[in-house]
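Inspection log for the structure reproduced underneath, given as structure tokens.
Only one protein chain is missing from this complex, and each of the others stays in its spot.
Which chain is which? They are A and B, in the order written, and residues in each are numbered from 1.
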Amino acid sequence: MKRIILLICLLMLVFGGLFAEGQKEVTFPNKPVTIVCPWSAGGGTDRTARFIADLLSAELGQPVQVVNKTGGAGAVGHNAAATAAPDGYTLGNLTFEVNTLKYLGYSDITPADFKSVLQFNQDAAAVTVSADSPYNTVKELLEAVKKEPAGTFVFSGSGIGTVWDLARIAMLDKYGIDPNRVKYVPSQGAAPAITELLGNHVDVITCSYPEVAPQVEAGKLKTLAVMADERNPQFADIPTLKEQGIDWSYGTWRGFAVPDDTPDDVLKVLQDAMKKVVESKEYIDFMNSNGFGIEIRIGAEFDSYMMEQFAGLADIFELAGYGN
Amino acid sequence: MFKRLNVEIVIGLLCIAPGILVLILTRSFPAGAASNMQLSGPAFFPNVLSIILIIMGLLQLGQGILRKTENAEGSVRNALKVLSRPASVTLIITILLIAFYIAAVERLGFFVTSYLFLFLLLWRLKVVWWKSLLTALIFLAVIYLIFAKVFMISLPAGILM
Partner (left out) sequence: MDAFLSVFNISVLVPWLLAMVLGIFVGGIPGLTATMAVALIVPLTYHMAPIAGLAMIIGVSFTSIFAGDIPATFLRVPGTPASGAAVLDGYEMNKQGLGSLAISLDLVCSSIGGVIGILILIFISPVLAGFALKFTHFEYFWLGVMGLSMSAVISKGSKTKGVISMVLGVLVSTIGIDIATGYPRFAFKNAELMGGISFIPVMIGLFGISEVFRSLQNLENLSESAVGIRISTSFKAVWKLVIKHFRLILQSSILGNLIGALPGAGADIAAWVAYGAAKRTSKNSDKFGKGCVEGVIAPTSANNAALGGTWIPALVFGIPGDTITSIVLGAMLMYGLKPGPLIFEGERFLINQIFSVGIISQFFLLFIGYLGIKAYTQIFKFPRNVVYAGIILFSIVGSYAIRNSVFDVGVVLVFGLLGFGMEKVDIPLPPMILGLILGPMIEENLRVGLIKTDGSFLPFLSRPISFVMFMIVVVMFFWDPIKKIIMQRKKAGKGGTNNE
């Protein structure tokens, strides 16, 4: 008898749940929105995502939470974002690495699996050496790389096939140097690479300028160039590669996107809210005080930017000999 | 045959098998991609490990074969006997419940799955049924408060959220 009562209780519980689900949605959004962040809590991407989530929540009138799905050099998070229900309640916080997953054989996800909301940040790669290095411009450095025997120079910056590694490979190639003339010491992110450079265990690192800025300002390191189209007004005394005659700019970026099958009206709601967020003073102040660059590309513009970059990577991966 | 099969032999075999499996799997690994050395390739380390594992497995195997199995201690049959005790049934049910949790939580959601899981487990562990219902509810409330509210971890939503 007791068991029967129990069973009825349980069944009621389960069906009650099913009925709750049965009610149709009225307007988007009417429940909490989730941002999937492919990088771990406390990192740069996570911090911007959490900051934006707060502002977005005010715009949408619904809670916005950040979920960290980390691992596999971004494969886990990007996979989760691409395969989420296409209802607009799950946003992917895409980063540059979404372009590389297929080439590296980590996942079949490409930018084509997403519909863009917008891009909100871009940070150019910078070439940094120790302060007592004899080279004062990228040209001097690269000439030396050309002249000295292969394997003399040791580069670092981040892991294999990451944005800083790819930026380095293409830079060397643009200057007519075989990327294999230098040794590349893979590291788990920019911080350990900076440590290696400070300890004089490597010669050159490529990573974003804000990451090395404290060391540069303290006179321990010097940044020779940034791989951007124009000088950044925040650190205007650092020349670009283009000024030094090397036609190459590259960097990482962050943006939001939803799965490809998401309805357009839902996407529009998200896009409008997000536009307001990235135009707000709070957002601009936050990015500035953290040293993150602001670059806004909305919808189709962001889509085509990603696809172009994705296509261009085929050559760089070929040069590097990574992946298949 | 079965009589001679003791725990040491089983451990030995259980080491040799994955060792060989790893050696087979690493055959398809590429050579060191960035540089030209064999040593820095991705297969090097797993290969060394699996060879050590196989050697250790052989040592265990040798020990097992040399050992007299007459004394029941350490024989596989003895180990299997333990599994048929009623307590072991509880253990197996617990394991199945965890497996059920893993399979169901993303479909049914955190609340329903956790509630069913806790209730059934408590019940099996001989807590009176109405106490089980209540205890499960309290546990769930505490976990929800700590994880979802304080630590803002989004627990799997399902049919109830």
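Annotations for the structure displayed:
Basically, a contact is a pair of C-beta atoms (placed from the backbone, for glycine too) under 8 Å apart; a residue touches a chain by one contact, two chains touch by 3 or more.
None of these values were measured; they are calculated from a predicted model.
Here the missing chain is touched by one residue of B:Cys15, B:Leu108 or B:Leu133, and it is B:Cys15. Here the missing chain is touched by one residue of A:Val33, A:Leu60, A:Leu91 or A:Leu104, and it is A:Leu104. As for the chain not pictured, it touches subunit A at residues 40-44, 46-47, 50-51, 54, 67-73, 75-76, 79-80, 104-107, 151, 154, 159-161, 183-188, 191-192, 194-196, 198-199, 201, 213-215, 217-218, 220, 286, 289-291, 322-323. In the full complex, the hidden chain is touched by subunit B at residues 7, 10-11, 15, 18, 22, 25-26, 29-30, 32-35, 37, 39-42, 44-46, 49-50, 52-53, 56-57, 59-60, 63, 79, 82, 85-88, 90-91, 94-95, 98-99, 101-102, 105-106, 110, 114, 117-118, 121-122, 125-127, 135, 139, 143, 146-147, 150-156.
Everything that follows uses one rule, which is that only the chains that are shown with their structure count from here on.
Chain geometry summary: the mean Cα position of subunit A and that of subunit B are 35 Å apart. On the subunit B side of its complex with subunit A, the touching residues are 33-35, 108-109, 112, 115-116, 119, 129, 133, 152, 154, 158-160. In the complex of the two chains, the subunit A residues touching subunit B come out as 2-3, 6, 9-10, 13-14, 16-18, 20-21, 34, 65, 67, 160, 183-184, 186, 321-322.
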